[in-house]
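Only one protein chain is missing; all other protein chains are in place.
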Amino acid sequence: MRSSLKDIGTLMPKSAIGRNLALLILIVGGVLTYKVTYFYQGPIMGLSTYTPKQPIPFSHKQHAGDLKINCQYCHTYARRSEMAGVPSISTCNNCHANLAVESDAITFLKKNIEAKTPIEWERVFKLPDHVFFNHKRHIKKEFECQKCHGPIETMEVVGKVNEFKMGFCLDCHQQEQAPTDCWTCHT
Amino acid sequence: MVSWSFNTKHDNDYKWALVIDLDRCNGCGACTVSCQAENNVAVVGEELALQKRVMSWLRIERYFEGEWPNIRTVFLPMMCQQCENAPCEPVCPVFATYHNPEGLNAMIYNRCIGTRFCGNNCPYSVRKFNWFDYGFESPLNEQLNPDVSVRDAGVMEKCSFCMQRIRRGKDRAKDEGRKVQDGDIMPACGQTCPTNAITFGNMHDPESEVAKLIETKRRHRLLEEHGTHPSVYYLKGGA
Partner (left out) sequence: MDRRKFLKIGGTVAATGLVGSCGQIAQKVIPFAIPPDEGINPVEGWFYNTACRMCDSGCGIMVRVVEGRAKKVEGNPDHPINKGGVCARGQAAVQQLYHPERLMTPMRREGAKGTGNLVPITWEEAISMISENMKNAKEDSSFIIAGDGSDMTAAITARILKNMGSDNFAVSGFDSREKFIEATSSTGTPKVPYYDIANASAVLLLGADIFEGGASPVHYGWAFGQMRRGNKTKRGQLFYAGPRLSMTAASADHFFAVKQGTLGQFALGIANEILHIAEEEHLLKNLPATKVEEWRHAIGGYTPEETSIRTTVPADKVKHLAMELVEHLPAVVVPGDDVALHTNGLESLKAVEFLNSILRELAAEKGLSSVPVLPKENKELYRAMNEFIGVPEKAKKYSALKGVIGKAATGSQRFGLILHSNPVYATPKALKAADALTKVKFVAQVTNFLDDTSLYADVVLPDLHFLESWSAQVVDFPHGVPVFNTIQPVVNAAPGTMQAGDALLKAASMAGLGVGIANQEVMVKNMLIQFRSKWNGIPAGLNEKQAWEALLQKGGWWADIHHKAEKAISEGSAWVTSDQLKVGDPAFAGGNDFTFYLHPYSTVNMGDGNVSNLSWLQEMPEPMTTVSWGSWVEINPKTAKGMGVANGDMLKVESPFGSVEAPALVYPGIGPETVAVPFGYGHVSFGKNATARGANAMDLLGDFPNGNGGLPAWRAIRVKVTKTGTKKDIIREANPKGEYEGTEIFQL
């Protein structure tokens, strides 16, 4: 390995322009690599949004869009808790006890209901470390869920359309005159 | 004779203060374990404890005076004093620690880059640095408090007056359309104290227990001559 490192010197271009160009390519390439590998979940320069495959192909477009079911009917904890939560299988069973029972998806669901095991969904929206978000306070202010989560009711498969960078949160907080004390969100 | 709020505006709704009655503290140490359980404070182990790198946010200092058999003892629970004029705040190059509007000295883990200047400056030695990733061996990690971050190596940490409980108290009060009442919020140390030596509350509320205790003759703050203006008041013990 040691000899290889020394040999890197022989790779450098001879001319000054060549050297600057090589440096530029290295820097840009490095930044791109870093961004793609570290932020691979986000939409970067037209690359696709992170839309993981879920155990059941649940379509928000069908339920929230066409059927116009309220977000909080399923995501019940949003109005009373920090987390919005994901519905338990008993919520699905409210309708699907008798609806569309022949489909593969519902058969799989029924199996889990029998066994009382929850469905393990792939997480889409995730905040960075040390950040705590309180859904209840935002619901009480009657913000639309779409404000942060994007047009969910148009999504067949939920995709992460928002990276939740701090700037996004702060813009709204400053506009709405919400607390901007760091400890409000970072405990 | 309400203590002069150095930084916190006088008309601010809340200014949190802690009052510790040294006449009641019997040194049992329940508060230290309670704090550790509540705030996901790591255990460092024997080797690091020998290097004085124990992570506990709250310690009980024990002072002797005199000689056998005329020997006296004082127990002094010591945690971050949430100084109004904190020496740790101006020295952070990235503003990871600052004074929040309610009188607390906030520590933001995301921002901290680990220069340790703040810990150096603290006259009470209450700041602890995560030298390593201590980790919580499974299944001990099941006990971790979901309201509090688990810190990794490279950041400073310290007592936050159980900020997560303050936040929840304010959240509940807001739901009910009122301000936080005295007794709504109690940090982990005070809740577990068998002798009720620790009282917590809003200093700006004249009816609160802390406001009344702060006005008594026994009140005392540590290293007051350094001008740090702590938010922790001690009630002197002894007859």
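Read from first to last, the chains carry the letters A and B; within each, the first residue is number 1.
By our rule, a residue touches a chain if its C-beta (ideal position, glycine included) is under 8 Å from a C-beta of that chain, and two chains touch if they have at least 3 such contacts.
Computed from a predicted model, the values in this text were never measured in an experiment.
**Q** Which residue from B:Ala30, B:Val91 or B:Ala173 sits in contact with the chain not drawn here?
**A** Hidden-chain contact among the options goes to B:Ala30.
**Q** Consider the whole complex, including the chain that is not shown, and state which of B:Val94, B:Ile113, B:Leu140 or B:Ala153 touches that chain.
**A** Spelled out, the listed residue whose C-beta touches the missing chain is B:Leu140.
**Q** Based on the whole complex, identify which of A:Thr49, A:Gln72 or A:Ser88 touches the chain you can't see.
**A** Considering the complete complex, A:Ser88 is the one touching the chain left out.
**Q** Pick out the residues on chain A that sit against the missing chain.
**A** 4-5, 7-8, 10-11, 33-34, 37-38, 40-41, 50, 52, 76-77, 80-83, 85-91, 116-123, 126, 136
**Q** Against the chain that's been left off, what residues of chain B make contact? List them.
**A** 21, 23-30, 32-34, 36-38, 43-46, 49-50, 52, 54, 56, 59-65, 67-76, 137-147, 168, 188, 191-197, 222-223, 238-239
We take it that only the chains that are shown with their structure count from here on.
**Q** On a C-alpha centroid basis, what's the spacing between chain A and chain B, in Å?
**A** 36
**Q** Would you tell me which residues of chain B are touching chain A in their complex?
**A** So the residues of chain B in touch with chain A come to 98, 100-101, 104, 106, 108-111, 147-149, 160, 163-164, 167, 171, 174-175.
**Q** Would you mind writing out the residues of chain A in touch with chain B in their complex?
**A** 128-132, 134, 136-137, 140, 181-184, 186-187
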